[in-house]
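Input: a single structure, listed below in structure tokens.
The complex appears here minus one protein chain, its other protein chains still in place.
Here is chain A:
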Amino acid sequence: MLALGVVLLLFTIGVAIAIGYRANESVRQFDESAHESFIGSQAEKGREG
């Protein structure tokens, strides 16, 4: 079970690092001009109407 435990531990650390890396990339590449604030479907429907 030791091998399985070590694999689970390393896998969890790997997932944590991969997500952190992916998020960091998205923060660096963020384009404010392409962003739109989400204020909800009802409000958006209201604005369209």
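Quick note on the criterion: a contact is a pair of C-beta atoms (placed from the backbone, for glycine too) under 8 Å apart; a residue touches a chain by one contact, two chains touch by 3 or more; residues count from 1.
Rule of thumb we're sticking to: contacts and distances are computed from a predicted model.
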Chain excluded from display, named as in UniProt, from "Amino acid permease", "Imidazole glycerol phosphate synthase subunit HisH", "NADH-quinone oxidoreductase subunit D" or "Ferrous iron transport protein A": "Amino acid permease"
Residue ranges of chain A at the interface with the undisplayed chain: 1-2, 4-6, 8-9, 11-13, 15-16, 19-20, 22-23, 26-27, 30, 34-44
